[in-house]
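Structure record follows, encoded as structure tokens.
Every protein chain except one is present and positioned as in the full complex.
Order as written gives the chain letters A and B; numbering starts at 1 within each chain.
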Amino acid sequence: MEPILFIVFGAIAVGGSIMVVTRRHPLASALYLILTLFAVAALFVLRQAHFLAAIQVIVYAGAVVVLFIFVIMLINVPESRLPVERLTGVRFLAVIVAGLLILEGALVARRFGLAGTPAADSGSVEAVGRALFTDYLLAFEVTSVLLLAAVIGAIALAKKKI
Amino acid sequence: MAIGVKKVARPRQMSGGETLYLLEILRGLGVTMGHLVRNVFRQENIATIEYPEVRRVMPPRFRGLHRLMRRPDGTPRCVACYCCATACPAVCITIVAGESPDPAVEKYPVRFDIDMLRCVFCGHCVEACPCDAIRMDTGWFTPPEHTREKLIYTIDMLLEK
Partner (left out) sequence: MSGLFDLVVSVVRVAVMLAFTLSLVPILVWAERKGAAYIQDRRGPNRAKILGLTLGGLFHPLADALKLLFKEDFIPDGAHRLFYQMAPMFALAPALMTFAVVPVGPPVVIAGREVALQVADLNVGILYIFAISGLAVYGVILAGWASNSKYPLLGGLRSSAQMISYEVSLGLSIIGLVMVFRSVRLSEIVASQGTLLWGIVPKWGVFVQPLGFLLFLVAVYAEANRTPFDLPEGESEIVAGFHTEYGSFKFSIFFMAEYVHMVVGSALIATLFFGGWQVPYLADSGFVLPGGAALGLPGPLVLLLRIGAFVGKLLFFAWLFIWVRWTIPRFRYDQVMRLGWKVLLPLSLANIFVTGLVLLLIGGGA
């Protein structure tokens, strides 16, 4: 059952992300991005990471993409005036890089082997919370300082006079 | 008149409890619930008139649909003098006169149509009528119809009202 679901959601994620970069209108891209994020959340669920899946949907699909869409709708460029990209070189490079990435992933998996099925409760809120506040406390705190810096930076950019 | 300075009453400063809104919202909810409960149990405050079943009683001088009066013998009182059609600002009255069989009466209306869609209910026809043949005291207004033709009232309809 799990391999089938993995293939289905993996295919949705890959197909969705291809649609994200090929759609002409940014709003369509943003909507396919939601689909991709959703499929990735489903992959998280398959790896027992329920908490991560929920957070993925809340933060990315529920907030970040809404913000994207807000900006896209606020600017609201009519379809006839959308810029046409002619970056064939970059696209060609992107395909090569993607191929290399897949190759690298395959090599890493071959070298170190695939991780087994994680324990059923390893992705629960309690487990993630415990790991976050014991083993990874430093990283957690550094990340929060980073976010604080970003917030202050945003205020400094937005407000002319403080 | 000299231009003076008018003091405009500013909304007073809200007190602490009012700026919190919560208590005021609760009071508002109380008001609406009061209305609801009162109307569920006693319907006398409801202003709605259940139209087709209950009809509003019009004031006595309300100018409603026209009616044509009859003589005691049942013939129309109208003598087809065209006074009403002349007075009508909306030109909604069409009269075709005919010779009356009654020797005491000169003419009678063969046709007397009022186009209710054109009528402005001004009452000039009633004022103009020399023999009180047309009145607007039915106390009712033009009902809705599906076709325009149904709203051209003929003499028979006007006599029956």
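The rule we apply is simple: a residue touches a chain if its C-beta (ideal position, glycine included) is under 8 Å from a C-beta of that chain, and two chains touch if they have at least 3 such contacts.
Here the structure is a predicted model, which means the values were calculated and not measured.
*Asks:* May I ask which residue of B:Met14, B:Met33 or B:Val91 touches the chain that does not appear here?
*Replies:* The one listed residue touching the chain not shown is B:Met33.
*Asks:* One chain is left out of this view; which of A:Ile18, A:Met73, A:Leu93 or A:Val142 touches it in the full complex?
*Replies:* Result: among the candidates, A:Met73 touches the missing chain.
*Asks:* Who touches the missing chain here, B:Glu50, B:Asp73 or B:Glu149?
*Replies:* Looking across B:Glu50, B:Asp73 or B:Glu149, the contact with the absent chain belongs to B:Glu50.
*Asks:* Out of A:Leu82, A:Val125 or A:Leu148, point to the residue that touches the absent chain in the complete complex.
*Replies:* Going through A:Leu82, A:Val125 or A:Leu148 one by one, A:Val125 is the residue touching the chain not shown.
*Asks:* Please output the residues of subunit B touching the missing chain, sorted low to high.
*Replies:* For subunit B, the residues touching the absent chain are 22, 25, 28-29, 31-33, 35-36, 39-40, 43, 45-48, 50.
*Asks:* Please give every residue of subunit A in contact with the chain that is not shown.
*Replies:* Given the touch definition above, subunit A has residues 27-28, 31, 34, 50-51, 53-55, 57-58, 61-63, 66-67, 69-70, 73-74, 76, 121, 124-125 touching the missing chain.
By our rule, only the chains that are shown with their structure count from here on.
*Asks:* How many angstrom lie between the centres of subunit A and subunit B, each centre taken as the mean Cα position?
*Replies:* Distance between chain centres, rounded to whole Å: 68 Å.
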